[in-house]
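Have a look at the structure below, then the notes.
The complex appears here without one of its protein chains, the remainder shown in place.
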Amino acid sequence: MTAAADILLDVRNLKRYFPIRGGLLQRQVATVQAVDDVSFVVRKGETLGIVGESGCGKSTTARLLMHLLKLDSGTITFDGQAVDAPGGMSVRELRRNLQMVFQDSYSSLNPRCTIESTIAYGPSVHGVPPAEARRRARDILGKVGLEPDLFVQRYPHELSGGQRQRINIARALALEPRLIVLDEPVSALDKSVEAQVLNLLVDLKTDLALTYIFISHDLNVVQYLSDRVLVMYLGKVVEIGPVEAIYRQPQHPYTRALLSAMPSMDPDRRVDQPPLTGDPPNPINPPPGCRFHTRCAHAEACCALSEPPLYNNVATTDHHTACHMLIPGSGHSAAPGTATPPSPAKREHAR
Amino acid sequence: MSDQSPIAVLPEIDALKRAVAGKSYWRRVGEQLLRDRLTLSVMLLLSVIIIMVLAAPLFATHDPTVGSVLKRLKSPGYPGHWLGTDEVGRDLWSRILYAGRYSLLCGVLPVLLALLIGGVLGLSAGYFGGTTNSIIMRSMDVLYAFPSILLAVAICGMLGSGIGNTILALTITFIPPLVRISETVTTQVRAFEFVEAARASGARPLSIMHFHILNNVLGPILVYATSLISISIILAAGLSFLGLGVTPPDTEWGLMLNNLRQAIWVNPLVAALPGAMIFITSMCFNLMSDGLRGAMDVRM
Partner (left out) sequence: MWFFLVRRVLYAIPILLGVSLVVFLMMKMVPGDAADIMIPPEAPKEVAEMIRARFGLDQPVHIQYVRWLQSMATGNFGTSIFTNQPVGSELFSALTNTFLIATPAVFVGFTCGVLLGTLAAFNSGTWLDKLFSSMAIAGVSLPHYWVGMVLVAIFAVVLNVLPGQGMGPEGFPGSWEQIKHLVLPVVTLSLIPMGVISRLVRANVLEILSMEFVTALAAKGLRRRNVLLHIMKNAAPSALALMGLQFGYLLGGSILVETVFNWPGSGSLLNLAIFRRDIPVLSATILVLATIFVAINILVDVLQTLIDPRIRR
């Protein structure tokens, strides 16, 4: 499949639960399973899109990758080196290679610092002399499309939302990282500004040979930017695969529901009925078995009993889906290898 | 306009550059303060008081320790003693100046010390959270269980009077409120994504506190500390008034009040003077705190 040398980031069994305390003695009464047993790889030079509803664990995953939150368990390997493990790469070193662009361009810039010192801060932390860090800051400002002379001495409140997000990107670039996690970088921006920032991201990626993890709830944006897409639901990966395969032939019922809810310019593809009803179940004490079965139209008894693993059902591509309907012998009536007639879902696939 | 010499254009470029250079938060606060006439005049009055008190030998008309039995408790306007004399005939004006040194010292120094200790504790509690926060804040809750006057009186009462013990007692008294305010604002600032971004850049906690937390929390903490100075001046004088603070032959506004307590039946006006000084100074710090708060409220 993928040669080990191609893999930049290898995430295995990432897990993070948040305890909920309550009662008289503030004992732990429940846990939020924010990220539960998430594994994936990011290949050199690609863009991996991560999509899902709000609260599905996208941002927690990003913060776990950056080690901004402690991992409960799981391993992260960056370019063959285990992070935060004996003999591996230190968290500090990881953060030089892996940077993050935050969603809220207001709160992610220090209101008391000039643009120059905000961008130069990262390099100076890693021992770059001040003059050199400042020079680098001006350099990068030019790269993100802002005239250095006009911006170095300004403060965040004097800039527009799009300009601030460019500064955010510049700050991440200042450490010359190889991989950038973009956590909903354009969702707070106007549509016109959004397009400019997205194009900037595409240009920067080719110019600087970057790799992206692009987190968004906007499926159009993810489709535009990504090479592969990872779909999350309540802290779990439900589907991961190449972007064309997922958008053309989604395998998981949740992915199908998401995609059919996507606003489209094509009148023939518009739907009248919302495919997903109800809110996602509470991530505190999620449902047993497949977490999606409470909202799934194809749910059967087996779905509530056991959790489906990620399964590669399309042999030619590395397209993995966690659904009982696709796993032979899972006990679901639609699963391949059973004698039952194809379910409505299967027919829909064939179309 | 091709005949314009390059030199004539220069000022315009300068103006452009000035427009391009942004205004820092502190500069805006400064500009706001300059527009606030009340606060400016309060600060002027305060500096006059501080200068006159520090340079007491220059402004004093008499030796503050030497009195004359013949000229006891004279009213303001008495020849040679424009502010009158105290219960043993010492010049009141000179004594008020010299006493001010200790009043200001005991009023300002404890707050500064408490600001240093309480600020570090509160910043750590707010930044690190968790167990660190619990340990620091719960021990402060214990000190909070004493009304501030009681705590200061208790410490001074147990340790004995004297300027050192007064400063120690007041410092301990003002640590809990400063820890609490620093913790609150630090916790607020820490929730902003720019702190997370700084962590993501690989910076160490001390560097983040220095570059990203401190300049965002300093304003509210300083405003609060300024208002504490006004309380501190009243409390310090109060301790001396009880005989727990500065001891003779040194003097202090509160101690002067104490000495003049009996004189109130003879010459009420003279007895009231040192208290007026405590009131004016304390009021100045209060007004200054209000003015600073207003100036720092500029929207960013």
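Going in written order, the chains are labelled A and B, and every chain counts its residues from 1.
One rule holds in what follows: a contact is a pair of C-beta atoms (placed from the backbone, for glycine too) under 8 Å apart; a residue touches a chain by one contact, two chains touch by 3 or more.
None of these values were measured; they are calculated from a predicted model.
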(request) Determine which one of B:83, B:109, B:167 or B:257 touches the chain that has been left out. (result) B:257
(message) Considering the complete complex, identify which of B:58, B:158 or B:206 is in touch with the unshown chain.
(response) B:158
(message) Counting contacts across the full complex, list the positions on chain B that touch the omitted chain.
(response) 138-139, 141-143, 145-150, 153-155, 157-160, 230, 234, 237-238, 241-244, 254, 257, 261, 264-265, 268, 271-272, 275-276, 278-279, 282-283, 285-287, 290
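The definition used in the following text is that only the chains that are shown with their structure count from here on.
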(message) Between chain A and chain B, what distance separates the C-alpha centroids? Give it in angstrom.
(response) 51
(message) For the complex, give me every residue of chain B touching chain A.
(response) 20-26, 192-194, 196-204, 207, 211-212, 215-216, 300
(request) Give every residue of chain A touching chain B within the complex, in rising order. (result) 63, 66, 68, 91-92, 95-96, 99-100, 102-104, 107-114, 118, 121-122, 125-126, 149-150, 153-155, 157-158, 168, 171, 175
